[in-house]
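The complex is shown incomplete by one protein chain, all other protein chains being positioned as in the whole.
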Amino acid sequence: MTRKQRRLTLIGTAGVVLATAFGLILFALYDELVFFQSPTDIALTPLPPGQRIRLGGLVEDGSVVRSDNAEVSFRVTDMENTVAVTYKGILPDLFREGQGVVTEGFVNPAGVFVADSVLAKHDENYIPKEVAEALKKQGHWQGENAAAN
Amino acid sequence: MVFWILIAVMTAVAALSVLVPLSRARRSADTPSGNADEAVYRDQLSAIEAELKRGLIEPEAAGAARTEIARRLLNAHDAHGQETGRGSRGPGLKFAQGVALVGLPAVAVGIYLLFGAPDLPDAPLSARLEAPAEEQSVDVLIARVERHLSENPEDGQGWVVIAPVYLSIGRPQESARAYAQAIRLLGPRQDWLTDMGEAMVIANQGLVPAEARQAFEQAAAMDATAVKPRFFLALALGQEGKKAEAIEAWRNLLAGAEGTEAWVGAARNELAELSGSDGPSDPGSQTPAPRGPSQEDVAASQDMSPVDRQAMIRGMVAGLAERLANEGGSASEWKQLIQAYVVLGDRQSAEKALEEAQAAYADKPEDLSSIKDVARQLGLTGS
Partner (left out) sequence: MIVEFGHYALVLAFALSLVQSVVPLWGALAGDDRLMAVAPPVSVTTFVMVLLSFAVLTNAYLTADFSVLNVLENSHSAKPLIYKFTGVWGNHEGSMLLWVLILVFFGALVGFFGGNLPKDLRAATLAVQGWISAGFILFLLATSNPFTRVVNPPLEGADLNPILQDIGLAIHPPLLYVGYVGFSITFSFAVAALILGRTDAAWARWVRPWTLLAWSFLTLGIAMGSYWAYYELGWGGWWFWDPVENASLMPWLAGTALLHSAIVMERREALKIWTILLAIFTFSLSLLGTFLVRSGVLTSVHAFATDPTRGVFILALLCFFIGGSLALYAWRAPALKQGGLFAPISREGALVLNNLFLTSACAAVFVGTLYPLFLDAVTGEKISVGAPFFNLTFGPLMVPLLIAVPFGPVLSWKRGDLLAASQRLYAAFGLAILMTIFTFWLWGMEKVLAPLGVGLAVWVMAGAVSEILTRVKILEIGPSRAFSRLVGLPGSAWGTTMAHFGVGLTVLGIVTASAFQEERIATMRPGDVVELSGYQLTFDGAAPRRGPNFTEEVGHFTIRQGGIFVAELDPSKRVYTARQMPTTEAAIHTTGFSQLYLSLGESRGDGAVDVRVYFKPLITLIWIGCVIMALGGAISIADRRLRVGAPKPARKRKSAAPAPAE
């Protein structure tokens, strides 16, 4: 091989690897992104069944119902709309009624949100950022100022 | 003074670490930088030889590698040859000495004075707890006893000491628990049983819970002449809706009274309320109880029914709040108000009072910070 050929081979290989990586990233970005939505978003534009989303809001007071086999159902609300959620598994330590929660899953044909993961973060005062902003948008955010009023 | 001397010593050490290498006579070029490269390449060569000897690489590969390394070695050697004449005495030395002697201390002390708090002593918890009692705040004293008790939970006297303190600073539940410990360890006593019951009642917003009732009954059984347990028992009967028995209990209680005791008024009120809804009232019991929040009443409140006492304190606090809101007041009055709300368990009002106090003293930083300190100790957020 001449020097030029060697060079071309190397650059060619590099090009192929980089193009593959780039293609994979683009494809995955197109296909695997999970959007964050609030109950109001879902109420406005119903989801196609099977589309994965992250649903965030507050766990409605008094809505948590546990049944056997570690199944639990509750409603997620943003004070405007609510969505019924079912989940099978162990709820995070900080999952509580009236607290912020983010769940990931899809809407089943019956219109119930089937979650396969439930996140309530590591801090007792924590409301997931997305939830806080969604609530602010709805005008229901009180947050830090609540105590002073 | 000692502090600043030690600061000076630290600064001197730092400055010396710059000055000493500067002042050392420059060693001649016995280890010029070129040598370091050459050492690496020589070692690479010897490594190749060693690998070849062990048969780890093929002879021709070794040959090729050897030529390459030899070329690098020559290059390094040439580069080294050109490096003569280094080490000129430029302005750098003066600059560096100046930096070490002036710049370094100036920057360090300047920044420290900006961020530091040189006057503030350390405050390790154990030392704070061991300091002489007369220099201590109530909080520290309580913390000290608590710590002692968590280490010696079998010390009954300790529980006896702390129980009434808890009650007076608005922690009735802990007070009741402390009395219970004292009684468990030292045996029952009429006054402890009664005070424990009272603490439970206060913790229960004035209602007499069953455990408290048992305590009062036991106390009354130990000393039939004691007024306080009987007072609460009468109250409990009223709360349970046993009107006839309650009226009888109050009458018995009042019968033994001289009429001047502080609790008599409260007892008459209870009686009046009970009999008023039950039938003809006893005209003798209609004497109105003194209601104004005077100094005497504060003293008397020790013997009042907890419900009335709470009501009276609330009334006083409300009065203070009104006065401060309309006419203003001293910083210590504001602090008193905030504390009172916290003791009453009304944190929302406490926060509000804190806010108003901060607004009132916004332009007096000293008072403001003392108000903030109090708020912090009470666990208020402020905003």
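In this document, chain identifiers A and B correspond to the written order of the chains, with residue numbering beginning at 1 in each.
The working rule: contacts are C-beta pairs under 8 Å (C-beta built on N, C-alpha and C of every residue); 3 or more make two chains touch, one makes a residue touch a chain.
All values reported here derive from a predicted model rather than from experimental measurement.
Asker: List the displayed chains that the omitted chain touches in the full complex.
Answerer: Across all of the complex, the chain we cannot see touches A, B.
Asker: Tell me which of B:Leu93, B:Ala244 or B:Ala362 is the one touching the absent chain.
Answerer: B:Leu93
Asker: When the complex is taken as a whole, what residues of chain B touch the one chain not shown?
Answerer: 2-3, 6-7, 10-11, 13-14, 17-18, 20-22, 24, 26-27, 31, 33-37, 39-41, 43-44, 47, 54-56, 58, 61, 64-65, 68, 72, 76, 83, 85-90, 92-93, 95-96, 99-100, 103-105, 107-108, 111-112, 115-118, 120-128, 139-140, 143, 369, 373, 376-377
Asker: Since one chain has been left out of the picture, which residues of chain A touch it in the full complex?
Answerer: 1, 3, 6, 9-10, 13-14, 17-18, 20-21, 24-25, 27-29, 31-36, 54, 66, 68-70, 88-91, 93-94, 104, 121-124, 126, 128-130, 133
Note that only the chains that are shown with their structure count from here on.
Asker: I'd like to verify one number: the distance from the centre of chain A to the centre of chain B, where each centre is the average of its C-alpha atoms, in whole angstrom.
Answerer: 38
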